[in-house]
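Let me begin by presenting the structure, written as structure tokens, before commenting on it.
Every protein chain but one is kept in place in this view of the complex.
Here the chain labels run A and B in written order, and each chain numbers its own residues starting at 1.
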Amino acid sequence: MLPLLETRSLCRYFGGLKALEKVDIQVFDGEIFGIIGPNGAGKTTLFNVITGFLEATSGSVLFKGKQITNLAPERIARLGIARTFQNIRLFKHMTVLENVRVGFHIHTKTSILDAFLRSRTFWDDETKTMQRSLDILRRVGLVEQMFYTASSLPYGMQRKLEIARALASDPVLLLLDEPAAGMNPKETADLVEFIRKLNKEGLTIMIIEHDMKVIMNVCHRIAVLNYGVKICEGTPTDVQCNQEVIEAYLGRGRVSFGKSQEGPLEFLPL
Amino acid sequence: MFFLQQLINGITQGSMYALMAVGYSIILGVVGLVTFVHGEVIVYGAFAGFYALLISRGNAFLALLSGFAASWVLGTVIDRICYRPFREAARETALIATIGLSIALRSSAQVIFGTQQKFMPDMFGNRFLAFGEVRITYTQLFVLSTVMFLCILLQQLVTNTKFGVALRAVSMDKKAAALLGVDVNRAVLLGNALACGLGGISGVLLGMYYNAIHPLMGAAMAMKAFTSTVFGGLGSIAGAAIGGFLLGIFENFGVALLSSGYRDIFTFLILVIVLLLRPSGIMGRKGAEL
Partner (left out) sequence: MGRFWEKFPWFMLVLLVSVPLWLRNEYFLRVAVVVVLYALLASSLNVINGYSGLFNIGHAAFYCVGAYTAAILSKKFGLSFWLLLPLSGTASALLSFLLGFPTLRLRGIYFAMTTLGFSEIIRLVVLNWTSLTRGPMGIPGIPFPSFLGWQLRSNVHFYYVILATTALMVFLTGRVLNSRVGRAWIAIREDEMAAKAMGIEVFKYRLLNLAFGAFWAGVAGCFYAFFASFISPDSFTLDEGFSILAMVILGGQGTLVGPILGATLLTVLSEIFRGIAQYRLIIFGIAILLTVHLRPQGIAGNVVFSWRRDNLLSSKRAPLLAEGADYHVTPS
């Protein structure tokens, strides 16, 4: 079966620093694919190269079988890949609603002339955008805060808003960069539910996370990066048992891999 | 040997641009901002040198010193008004502040110094060395040697003194430098003042070389400094210097082949071409931009 997204021998160097070294990853349609690794392992770099924000030093990225290596981020977004950012990049001074509306940009086509003349296209686009934005806000649970300035939201809601905005572009593949960062346990559980729901509706998701509860519970498969190299790929169970992973990555204080080799049983989904 | 002559002219001219660009890129590194006010710093230094020449009846060194001192002082003022207050703020704010200040300074220059250009007499009475058909005037030698001397001095300062290390630390990471005990505010203040002082000297040299200074020449000089820095590659002070020399050479050849009215247009063209083809400049890493 053809993977939805595939990287082949992907390398990204910053001068002498090998941020990504021959990374091969395959993400299949309909799955939730996790990427974990210690800080500085190259996870966000991987996302940045996939989404076109960084040039690949060598290797290739394929989406639906076609080369998308080094395409401009705008084009990659149009192809159906959406993302969130590690340090939230909302449009701070726009309202919640406006943020989501921007997400619809690629699905509307009002030109400046249409804007001047308030043409049929303009009204169609505006109605469509409005309806779908409200829809997404309802799904995410941010309708009440619709007119709030984005930067006035509490942190957890800001993350939700970023996801909502990414959803607005109606992507086929969603890349989440540490979506649970800064969330309390309840918010994290909600997030896990939400991700599952999105996935059931057909969205393929790649997720970078440090919170093991999220990763282990939600991902179908996981890849582990360490110093830019993929050291393991497989189901959550496989990853937990892998010796190299255990050595490289001692978790973030929430879940420890423990000294014993009894790994797998401790981490069954809650 | 037309070529050689133009080369010499170009290198001399370029040396002044190099000095301007070096000051400019020091500010870029140490303060972390693109400044719009460097042109005015050059102008004020030039006029300070002019008056010093007038008063001292032709003492070139005093002129240089005055230019340096005046611009140094101006640099400290700039730091207090435009850089210090906005250290934590959005970048645009400091930028706008430098624009506001440069507007005020530019017009003040016109008020203080009048709207006409001032003539600076040739320091060395038009004497020159001749090698066949090629001439190097004493003024050219003076300019070149001054710039060389300053570059070497600067190099020593940056690599071998505590102050130089502080400057480099601050230009790399202000917070880390602060944590390591560097007085960042002071370092920025002094670094900026030093860079402005260099700008002032370049202003005086400009006056000596062209025999004229004009209160409104700041904008053109700022463009030269900026273009040189971009040309040579950002993040590299040596690059800025090289960019300055190259700019001088190219400009000179262009002007010699076309006409002097096009001098500034030439600079602009070079800027546009560099931005189109290789924005990271000659010595910049590929992809490294501001």
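Rule of thumb we're sticking to: contacts are C-beta pairs under 8 Å (C-beta built on N, C-alpha and C of every residue); 3 or more make two chains touch, one makes a residue touch a chain.
From a predicted model like this one, the values you see are computed outputs, not experimental measurements.
Novice: Need the list of shown chains touched by the one chain that isn't shown.
Specialist: A, B
Novice: Among A:Pro3, A:Gly103 or A:Pro236, single out the residue that touches the unshown chain.
Specialist: A:Gly103
Novice: Write down which of A:Ser169, A:Thr188, A:Thr204 or A:Asn217 is the residue touching the left-out chain.
Specialist: Final answer for the missing-chain contact: A:Ser169.
Novice: Touching the left-out chain: which of A:Glu21, A:Asp125 or A:Glu233?
Specialist: Missing-chain contact among the listed residues: A:Asp125.
Novice: Of the residues B:Gln5, B:Thr76, B:Gln110 or B:Asn185, which one touches the chain left out of the display?
Specialist: The missing chain is touched by B:Gln110.
Novice: Which listed residue, B:Leu7, B:Ala220, B:Ala238 or B:Ile282, touches the chain dropped from view?
Specialist: B:Ala220
Novice: Contacts of chain B with the missing chain: which residues?
Specialist: 34, 36, 81, 85-86, 89-90, 92-93, 95-97, 99-108, 110-111, 219-220, 222-223, 226-227, 230, 261-262, 264-265, 267-268, 271-272, 275-276, 279, 289-290
Novice: Even though one chain is hidden, which residues of chain A still touch it in the full complex?
Specialist: 51, 53, 72-75, 77-78, 82-83, 85, 89-95, 97-98, 101-103, 105-106, 108-112, 114-116, 118, 122, 125-126, 129-130, 134, 147-149, 151-152, 165-166, 169
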